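Structure below; questions to follow.
With one protein chain held back, the other chains of the complex are shown just where they sit.
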Amino acid sequence: MTGPRYNTAVTERFSRPALPLPTVPAGSRLISGTAGSERDGARVRFFALVQQDRLCEVGFRAWACPHIIAACSLVAERLQGRPPADLCQAELTGGLEELEIPVEKMGKILILQDALRACREDLHARPSGRASA
Amino acid sequence: MTGPRYNTAVTERFSRPALPLPTVPAGSRLISGTAGSERDGARVRFFALVQQDRLCEVGFRAWACPHIIAACSLVAERLQGRPPADLCQAELTGGLEELEIPVEKMGKILILQDALRACREDLHARPSGRASA
Amino acid sequence: MAEPTYLDYAATTPVDPRVRDRMLAALGRDSGFGNPAAVTHAFGRAAARQVEQAAAEVAALVHADPAYVVWTSGATESDNLAVIGGALFRRQRGRHVVTVSTEHKAVLGACAELERRGFAVTYLQPDRDGIVAPQAVAAALQPDTVLVSVMHANNETGVIQDIAAIGAICRQADVLFHVDAVQSAGKLPLDIAAQCIDLLTVNAHKACGPKGIGALIMNPVTVRRVEPLLWGGGQQRGIRAGTLPVHQIAGMGETFRLLAQEMATEVPRIRQLRDTLWDGIRDLPGVVLNGHPERRIGSILTVSVAGVEGESLRYAVNDLAVTSGSACNSASGEPSYVLRALGRSDAMAEASLRLSLGRFSSAADVARAIASLRAGIQRLQALSPEAPAA
Partner (left out) sequence: MAEPTYLDYAATTPVDPRVRDRMLAALGRDSGFGNPAAVTHAFGRAAARQVEQAAAEVAALVHADPAYVVWTSGATESDNLAVIGGALFRRQRGRHVVTVSTEHKAVLGACAELERRGFAVTYLQPDRDGIVAPQAVAAALQPDTVLVSVMHANNETGVIQDIAAIGAICRQADVLFHVDAVQSAGKLPLDIAAQCIDLLTVNAHKACGPKGIGALIMNPVTVRRVEPLLWGGGQQRGIRAGTLPVHQIAGMGETFRLLAQEMATEVPRIRQLRDTLWDGIRDLPGVVLNGHPERRIGSILTVSVAGVEGESLRYAVNDLAVTSGSACNSASGEPSYVLRALGRSDAMAEASLRLSLGRFSSAADVARAIASLRAGIQRLQALSPEAPAA
């Protein structure tokens, strides 16, 4: 009988305002990747500033429920400072226990993984320049 | 939705205890008449001490609802001092308006009339002696 | 006239102040008033919690699972839901139902509706004491019997049926067993598992709780669903739609909590009062007890008086608030079918008084009742055409 409840980790991350897009200094690249749709129940986009083969300023946009938004926030934070290859490491989207995402929503984590993979592909597809949506 | 209500005339007469049977002095007669049954919804018995062709000490017994009991009481009172011939006068059991007897009970007044008639017959049947039930 | 002495607890009861206070908490403008279905906000969740607490309290008294307490508008609805809903739910298995002619009209009316909908109903006759032999139930079962409905304690006489024995027979035959325990809840031990009860009807207003709230309690081991009577917003797993009346439910929870808490002391106290009442009038000629001399709940005393007409009897003791037959019948004005089934004549059924006691009944009430009954009955008997004096 009790509706969706969120723990403080979710609440806290959900309440943060969207990170603005970073300005891109010379020698840096902004990459991004999007996945999901309204029909899938979530649509997620990650973006990151790549500098000296490191991901700095990782951000996201999401049309999703609070759990998935919090997951995006946690993943973006974890990616901070890591090499772009890590974009496809499953452990990133594993280890979300602290968010206590209900099982019926766990399928949507695949959308996050797809968006991260698209981000990685963006890096390889266009050796330089501004990211595409 | 409101059950049987009784006006004060009924209430007052209903509450009187049964008049005891009178003792029969020499030269007097006790007559009585009964009518009705449980199936009829009322059983009534009148009795009266007849002295010098007058009804004195008229009483009744009744297995009946409060309205009919009150009617018996009223009729017995009215007969007091009247000639026995009056036992069959319809006006006795008419004129009961003061009791506000509901229409659906008016049929039971016939039982009173029958008992009074039986009383009269008792007088004629047995020229003297104690009344029979 | 002073207020009459209330001796009609089997018809309805005053609400206990403790019950009233708990209801008030759900009626105010603070958080308790929410719609329990509105789980998206705190008001709704607070209301849902009150409902859960009450379910636990109601279930506890009869050793049931709180998740299988279905809230209804009262025992009439519970009886209808059990009998009609239970039988329809099993209609693929058969269309035969067994009940007793002295059941409450809510059960008998539901059975009549089943008959109109193609079911056959066997109405067992109790013996002159009002008892139905369990073997009679066993003998009435057919291969297509889907439901048996037998009340625990009768509302007019207080007569107690052997529920556990009947339950065992039904369980053995895999037939749903419904028990109307309106008059026995909090007065006799109830344990739906031990007594093999599948569907149990209870309400609040016969036990110092509010009118307009009851429950059908299901034994989830045997039945998790019945066919609904009311359709709508999917509340209560779709079994009974409609916004849950939180204050009523909270009141019923408190009612049952108090029953459990006070049963050990209240039941003997009330029985003692009832026995004093009977001892005070039983010597009057013509006064007879209706129902089994011992197998009755301790709160009801139903007597008939020979030689006295019913309406006059009631009026002679109108300083007592009592019922002739059951309150549910007094609208009809017909002599009680329950007393008729026990072999009483129309006149004796009419000249009956149900004297029923409860939580706020006192020795003074009983003394007043004895005085009034003795005076009234003696005066009317003296007035009888058959009176010995005449």
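Note that the chains are named A, B and C in the order they appear, and that numbering of residues resets to 1 at the start of each chain.
The definition used in the following text is that contacts are C-beta pairs under 8 Å (C-beta built on N, C-alpha and C of every residue); 3 or more make two chains touch, one makes a residue touch a chain.
Small disclaimer: the values here were computed from a predicted structure and weren't measured.
Within the set C:P189, C:G232, C:P268 or C:P285, the residue that contacts the chain not displayed is C:G232.
Remark: the omitted chain is touched by one listed residue; of C:P14, C:P66 or C:G343 this is C:P14.
For the chain left out of this panel, the touching residue among C:R90, C:H152, C:R171 or C:H205 is C:H205. Residues 3-4, 6, 8, 11-15, 17, 20, 23-24, 27-29, 31, 33-35, 37-44, 72-77, 79-80, 104-106, 109-110, 112-113, 205, 210-213, 229-235, 241-248, 314, 318, 320-324, 326-332, 360 of chain C touch the missing chain (whole complex, contact as defined above).
Interface residues of chain A facing the missing partner chain: 1, 3-4, 6, 14, 17-18, 20-21, 34, 38, 42-45, 47, 61-66, 69, 133.
Quick note on the criterion: only the chains that are shown with their structure count from here on.
Distance between chain A and chain B, defined via averaged C-alpha coordinates, is recorded as 103 Å.
The mean-CA centres of chain A and chain C are about 62 angstrom from one another, to the nearest whole unit. In chain B, there is no position where the chain touches two or more neighbouring chains simultaneously.
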